[in-house]
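Some notes on the structure that comes next.
A single protein chain has been omitted from the complex, and every remaining protein chain is retained in its original position.
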Amino acid sequence: MSEGGGSFTLDGQVIAFAPGQTILTAATAAGVYIPHLCAHPDFPPHGSCKLCAVTVNGRDGSACTIEAAPGQEVRSDTPELHEIRRVLLQMLFVEGNHFCPGCEKSGRCKLQALAYDLEMLSPHFVQFFPHREIDASHPEFFLDFNRCIMCELCVRASRDVDGKNIFALAGRGRESHIIVNSPSGRLGDTDFAATDKAAEVCPVGAILRKEVGFATPIGARLYDQAPISQVDLQVDLPGREK
Amino acid sequence: MNAPSAPRKIRIATATLGGCFGCHMSLLDIDERLLALVEIAEFDRSPLTDIKHCGPGVDIGLIEGALCNAENVHVLREFRANCKFLVAVGACAINGGLPAQRNRFDVGDILKKVYSDAPDGRSRVPNDPELPLLLDKVYPIHDVVRVDYFIPGCPPSGDALWKFLTDLIGGRTPRLDYPQFHFD
Partner (left out) sequence: MIAIESALDPILGRHRRDPTALLQILRDTQEIFGWISPEVRAAVASALEIAPTRIDSLTRFYAHLYDAPRGKYRILFSDNITDRMAGSVALMELMLKKLKLERGKLSADGLVSVDFTSCTGMCDQGPALLVNNLPATRLTAWRIDEICGLIRARTPLDQWPEEFFRVEDHIRRADLLLGAAERPGEAIRAALALGAQGFLDELKKSNLRGRGGAGFPTALKWRSCRDAPGERRFVVCNADEGEPGTFKDRVLLQSFSQSLFEGMALAGLVTGAQKGFLYLRGEYSYLRAPLEATLQKMRRESLLGRNIAGAKNFDFDIEIHMGAGAYVCGEETALIESLEGKPGRPRIRPPFPVTHGYLGFPTVVNNVETLCNAAAIAVVGGDAYARRGTTRSTGTKILSVSGDCERPGLYEYPFGVTVAQVLEDCGAPDVGAVQIGGAAGNCLIPEEFGRRIAFEDQPTAGAFMVFANRRDPIEAARNFAHFFAHESCGFCTPCRVGTSLVAGMIDKIAAGHGAQYEFLDLKRLHDILRASSHCGLGQAAMLALGDMMQKFKPAFERRLITKDFEPDFDLDAALARARELAGRDDAAAHLGEDI
């Protein structure tokens, strides 16, 4: 279908794509932002967060998993799709314990930044207030599962890049949760290291480096001045988060 | 700002439930714009007026803080019954915020820890009827009453509150500008 590349339209704008690109990667390369959380330029499509909900020729789908094909008519920047995304964000917020004022990731958290950009004013739904653990056993990092959104970026990074297989997703439904592969189940008993890819991919504040704290003043943080739809286009283009 | 020449002043009430008064401090942070605000608005129940109960006919009720105890529920219900627009202001009112960090514990265990673990081992959980009892969990206010608007932030900045109020009073859909949109 897409052997030779070609172009599709995204909200009326013509987007050229190379063979193998998805709608999301082609749009990003062309400088058009489509909201996403579980997609990462260094990893194959995953498709779990569904923030990149689009319509392709009138059919619902995920921009991160659908391969670009010539002539597709893709819609992304519509009130209906933004409403879906806002509700998905609200779901992620009520599912965990997202207490932004006390989170060191605040200001550079993708979940929070998308909530700002899509103007999510409240979580709307009933909070689940789940009981989730904090693991501070590692000398350099801590895990706060209260903030986990199950994107599995750490799972994928540790397995596919670091070759360590430190994280796994267990459970099902709302009982889904990340587990750590060590006899004690704690991060301190793994060979997790600051140089790991898994140490830098978490889009939220679930995996954080210790002794950093609120280093950057409010106002100077990644998403303080400009929305993620502008900032991430600069960040994602070279294929690196930061 | 463009104050409407309304026949009567807009009535505003404010209250803090389980909160830190930080959102009220932000309200004071609108600084000299307070003077413009009192041109068009008057305050009903509020820590600023010391009026104890929210009267009928209030246009805008601003609620800071989460629901932690029985008294919080009474105040919230009074506001809902008397305010045309009820606004959840700040992280605690919107999602429980800092007070809700106790939700991972059983409230009984918390009370025991705080009051009963005295050296002599006697229970001292206060039983004075004047003291409001704690709820089992801390709840955001929209879990208990319908809420019309939300102003996020911990606290929302004075600018955010000003933008919201002037939009609402001016008959526009309240909308925060990007730099005013914060959860922290």
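Chains: A and B, in written order; residue numbering restarts at 1 for each.
Just so we're on the same page, a contact is a pair of C-beta atoms (placed from the backbone, for glycine too) under 8 Å apart; a residue touches a chain by one contact, two chains touch by 3 or more.
Because the structure is predicted, anything quoted here is derived from the model rather than measured.
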Missing chain: touched chains present in the view: A, B
Of A:10, A:92, A:187 or A:201, the one touching the omitted chain in the full complex: A:92
Candidate in contact with the missing chain, chosen from A:7, A:137, A:181 or A:229: A:181
Contact with the hidden chain (one of A:5, A:47 or A:227): A:47
Of A:12, A:71, A:173 or A:219, the one touching the omitted chain in the full complex: A:173
Residues belonging to chain A that touch the chain removed from view: 45, 47-51, 53, 60, 62, 65, 84, 87-88, 91-92, 94-95, 125-126, 128, 149-150, 165, 168-176, 179-181, 183
Chain not shown, touching residues in chain B: 70, 73, 77-78, 81, 106-108, 111-112, 125-127, 129-137, 143-146
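Keep in mind that, in the parts below, only the chains that are shown with their structure count from here on.
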For chain A paired with chain B, centre-to-centre distance based on mean C-alpha positions, whole Å: 32
Partner chain B, residues of chain A touching it in the complex: 93, 97-103, 106-107, 112, 115-117, 119, 121-124, 126-127, 129, 131, 218, 224-227
In the complex with chain A, residue positions of chain B that touch it: 88, 91, 94-98, 100-101, 103-104, 137, 139-140, 142-143, 147, 149-152, 154, 175-176, 178-179, 181-184
